[in-house]
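After the structure tokens below, expect a handful of questions from me.
Every protein chain but one is kept in place in this view of the complex.
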Amino acid sequence: MLTSQLLPPLEAIPKFTALRQRYQAVRDQTADLCRPLLPEDTVVQPIIDVSPPKWHLAHTTWFFETFILKDHQADYQVFHPDYAFLFNSYYNSLGSRVNRADRGTLSRPPLNDVYAYRAYVDERIVHLLDTLGATGSEVPAAFAGLFELGLQHEQQHQELLAADIKYILSTSPLAPAYLPAPAPAPAPAGSGPALPPATWLPIAGGNYRIGYEGPGFCFDNEQAPHEVYVADFSLQNRLVTNADYLQFMEAGGYRDFRYWLGEGWELAQQAQWIAPLYWMQHAGAWYRFTHHGLQPLNLAAPVTHVSFYEADAYAHWAGARLPTEQEWEIAARRFRPAVAAGTFLESRAFDPQPLAPGADPAQCHQLLGDVWEWTYSAYHPYPGYQRAAGALGEYNGKFMLNQLVLRGGSCATPASHIRPTYRNFFHADKRWQFTGIRLAR
Amino acid sequence: MLTSQLLPPLEAIPKFTALRQRYQAVRDQTADLCRPLLPEDTVVQPIIDVSPPKWHLAHTTWFFETFILKDHQADYQVFHPDYAFLFNSYYNSLGSRVNRADRGTLSRPPLNDVYAYRAYVDERIVHLLDTLGATGSEVPAAFAGLFELGLQHEQQHQELLAADIKYILSTSPLAPAYLPAPAPAPAPAGSGPALPPATWLPIAGGNYRIGYEGPGFCFDNEQAPHEVYVADFSLQNRLVTNADYLQFMEAGGYRDFRYWLGEGWELAQQAQWIAPLYWMQHAGAWYRFTHHGLQPLNLAAPVTHVSFYEADAYAHWAGARLPTEQEWEIAARRFRPAVAAGTFLESRAFDPQPLAPGADPAQCHQLLGDVWEWTYSAYHPYPGYQRAAGALGEYNGKFMLNQLVLRGGSCATPASHIRPTYRNFFHADKRWQFTGIRLAR
Amino acid sequence: MLTSQLLPPLEAIPKFTALRQRYQAVRDQTADLCRPLLPEDTVVQPIIDVSPPKWHLAHTTWFFETFILKDHQADYQVFHPDYAFLFNSYYNSLGSRVNRADRGTLSRPPLNDVYAYRAYVDERIVHLLDTLGATGSEVPAAFAGLFELGLQHEQQHQELLAADIKYILSTSPLAPAYLPAPAPAPAPAGSGPALPPATWLPIAGGNYRIGYEGPGFCFDNEQAPHEVYVADFSLQNRLVTNADYLQFMEAGGYRDFRYWLGEGWELAQQAQWIAPLYWMQHAGAWYRFTHHGLQPLNLAAPVTHVSFYEADAYAHWAGARLPTEQEWEIAARRFRPAVAAGTFLESRAFDPQPLAPGADPAQCHQLLGDVWEWTYSAYHPYPGYQRAAGALGEYNGKFMLNQLVLRGGSCATPASHIRPTYRNFFHADKRWQFTGIRLAR
Partner (left out) sequence: MLTSQLLPPLEAIPKFTALRQRYQAVRDQTADLCRPLLPEDTVVQPIIDVSPPKWHLAHTTWFFETFILKDHQADYQVFHPDYAFLFNSYYNSLGSRVNRADRGTLSRPPLNDVYAYRAYVDERIVHLLDTLGATGSEVPAAFAGLFELGLQHEQQHQELLAADIKYILSTSPLAPAYLPAPAPAPAPAGSGPALPPATWLPIAGGNYRIGYEGPGFCFDNEQAPHEVYVADFSLQNRLVTNADYLQFMEAGGYRDFRYWLGEGWELAQQAQWIAPLYWMQHAGAWYRFTHHGLQPLNLAAPVTHVSFYEADAYAHWAGARLPTEQEWEIAARRFRPAVAAGTFLESRAFDPQPLAPGADPAQCHQLLGDVWEWTYSAYHPYPGYQRAAGALGEYNGKFMLNQLVLRGGSCATPASHIRPTYRNFFHADKRWQFTGIRLAR
């Protein structure tokens, strides 16, 4: 059973019909993301970080089957007795499973069977909601929280799907496009004015509240809300752009150990990094592999697909530093960014977008959407954090070491999935997500 | 250009129409093998030894494009400029290529594009043969030899396809069947009489000729024919069966280092081998994963999917040894096995078959087909062996170290692809091919 | 050149004669630690974390040669032109060097040459100090700071030496003693009363100052002093003992994933951890390898040689948590532990000692010395931290990721080397240092 800590009471308890509507919308979004894929695209795992889309489709379904149907639907028959072994991600509480590294070795079950699995579970979920709703009773808070967790979980996998699909397609020298390039095409490389230099926005130090406090949903890792002290600091009003980052590259940033953390420098040498992931140079010009195939570099767009090591080295070179997650959250409370202003998954842009040239230099832009912003904060439990009992206690808590917090969501995040208190986390070497840089000092 | 050493003159120079007929038959067989597969099955590479079926389909096509069309068809336009990078297997002469270990990371080009590639090349090959045949001229020997090499090459990949498909499907706990099980089903495990003990067939020592001498096609590694001396020896009249091998297992064969070569013992411990590949025990009975799904062990059938290490350990335990390739070939010349008596790819049995209970104990059975027989002979060049010049010099010669020779073909070998002089070769640890054991002393 | 940030002005500028005295005392301590070793003991590197004692002897000497003599002694001739390559640890600024993993492959230079190197540098350092002192001038602050860094650096290596020597001797089944066991021997395993349960000491939350603020020496990572807010918390009044830890073990702590962080659980399974490093069970009783050979477990002594993962799992099992480094420092300021009360290197006990049975339960004991206490704080830069320019900028700053802070010093720390603000740091999996556990909640 889930503690209230993990799933605080939702603001307005939804009606069952609303729940059903939301469920179908979220589930449709997942299927919609996979629609441009061929069956062949849905089974490969080029690196361990990337899971096959077929696996995402099934795993998110298994989540509803395991945490909702098994516990709330009397006499529920699982779709297939082996699917728990195949599609459990990392829950030791729920038994043995396919090793993460082996997800790409499995051609079966085929994609069609996975879609049948989705349909089977969807039908039973809808039936369950309808049955519960028919009694006229309110949605119980515990059920509502658990159900919302399933939806948020699926949204997390939508974001992973967007990043994984990009990586999968990028391995081919054919540089296939997931979707046709949008019109009008981005400006040619080097052409057009890059953005003017960023401005610094000062924020006064003092004691602040951090963490999620509202009603509504949050993950357990945003809890408990607590007080922190921070000193005066400044944030840049916009993200670091490709033009900015090119300057770092051209100044020899990838060849000078002085900017780098020790482990980052070793990795960069060994992996022969000379640019962000997906960049390639052709006839003197830089291109990037995108969901729309190979595209010229847009200088004004935020740089993305950089590791923490690169973000930190860039900041050193620029005479600045990365913010802490507390600083970022304080700034977000101060500047109250509108979700509508950011680029999210629903845009199907799949790429962070340049700031409008005339943007107000006194505002802090691009806080939500576009790219996840690396912070120099370890992903550790907040004071008072408690792991839930049971399998869901493994959802977040056991990962709270050796990873960094990222904030703000990206162009691959569903718009309804982001909050200023949201804590994403990756190891410092990861580059396949839409990660980017905002400077502090 | 190919030396005559690599491709000796064919017995009867075929007419172009016959060439065309044979080409289409071979190419159809490849496509037929892949027909039961789903697109998902054709892209995964669960271990480095196993190539995705899509890759086999394309690589064999690339072979004809590269070695026939590019050199013999004026103004030939390749189907796609990137395919040489994607589908070259190991020819350094032909430039850089996808690493062998990365073949399973590529979802693109999709299977349909690969079929289109096959159709494109097939059409142009047929056109070329028709054009050449239209002049009424005979097929030039060099062209015939090269063309035959393309066909034999494709047949080798048919055998690999059969083994790779089995491995790919075996990785799933669903134990999917490639084809429905044949009727009547094999006898239940443990039931029915196993074969009576094998008999020993003595062969007198002396000087013998070894290697291919006829007209017709052979690979360069079967050349040059040469003389050897062997001492008196005996071969068993049949293959080692599952019943025989079970005795070894039950006698602790996998737990007693004394039977094993040092490197084999270390590997067996580290990989925790306790039975041949694909065996699994359930409720006290042994089953095997086959092309027809999980099947009870047929005690009378030849054991297969054993490494050289296991074959050698079995022989030690049995107080015997493995034959040399020379002994095997001498026996094959002496007993003149009929291809018709063996189980080959065309049977679609995909499993070695038991010897008929009343088989003549004075005959040497199962020499051709059913399983490749491990010999205790290193795959080294024969005296007088010469690598061909150019890319085809890389076909066989560069692999002549650290591998063992296997003889006789298997149930996955096309029947027209085997000869008593045929030298197959694998590293001692490989188990995914249809490999088996015949004892000598 | 060193910034003042890295090396703040020392409290009382020492006279040159005092500097000389301190230099000789520190250098003698290093040699004294190596005296019981055989030449054979000084060259091996059983794991990458452990450096050969010969290397420590030379590297600390190279530090003085490089940072003092080369810059301050006119016409200084290095002892040997290859020693910089051999004995530079990790300073990219100072050129290429032997890989860390290869330190144990080098038998040459022999130990005697390294002692000659020490004598050569010692003589020149003393000469330099005497020459500078002869002018009657005061020791310039920058020189004093740099010189003190050399001494503190050597003390850090004394601690590493103590831990590395233990590991080196432990690899032998002969279980050799570095020093004879002290008399009286520790109480036999299981005998004698273990300590009574620890008490909880509450500390009020609020804003506190953190970081080094005095005159005198500190490392750059203790800078800059800054304000933090912490909530109310409690610390245990003593360290977790072997008796405490045995309860965790006997309750199945190493077999229950629920207590563990994900990466820790995987490591513990793969490495087959079932107890702290150096523990072994014999005839039902637990023993520990120590500097005095194999010794029965003293139940009342603090547990040591545990990884962060084990410390954290223990805390979970005990219904508590590890403190943050801020909490630890606040407690240390509050309870003002006396260095004299702790067990340090000078005791030559090389093992944490039990708390006296009648110790005041209202005091916080064992804060300094005995074992380094894991905190759940990432080793990140403090606000306002600046890397020094030049090679010394590599001393600490580049390691500030993926490690945890440990506080308080251990039985292997020189007593003059510890401060309440001292930040030690190791990766979460390390166990060969004298690391231990204090609980918070």
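By written order: A, B and C. Residues from 1 in each chain.
Criterion: contacts are C-beta pairs under 8 Å (C-beta built on N, C-alpha and C of every residue); 3 or more make two chains touch, one makes a residue touch a chain.
The model shown is predicted, which means the values in this text are computed figures rather than measured ones.
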Not-displayed chain touches, in the whole complex, chains B, C
Full-complex touch with the removed chain, picking from B:263, B:346 or B:360, is B:263
Touching the hidden chain in the complete assembly: which of C:172, C:207 or C:281 does that?
C:172
Considering the whole complex, not just the chains shown, which residues of chain C touch the missing one?
38-46, 54, 82, 85-86, 102, 104-111, 168-169, 171-174, 176
Touching the absent chain: which residues on chain B qualify?
90, 92-93, 207, 226-231, 257-258, 260-265, 308, 376-378, 380-381, 383-384, 393-394, 398-402, 428
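Going forward, only the chains that are shown with their structure count from here on.
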Taking chains as nodes and touches as edges, what kind of graph is this: line, ring, star, complete or other?
line
By Cα centroid distance, the chain farthest from chain B is C
Euclidean distance of C-alpha centroids - chain A vs chain B, Å:
47
Could you put a whole-Å number on the gap between the CA centroids of chain A and chain C?
39
Could you put a whole-Å number on the gap between the CA centroids of chain B and chain C?
61
Where chain C touches two or more other chains at once, by residue number:
none
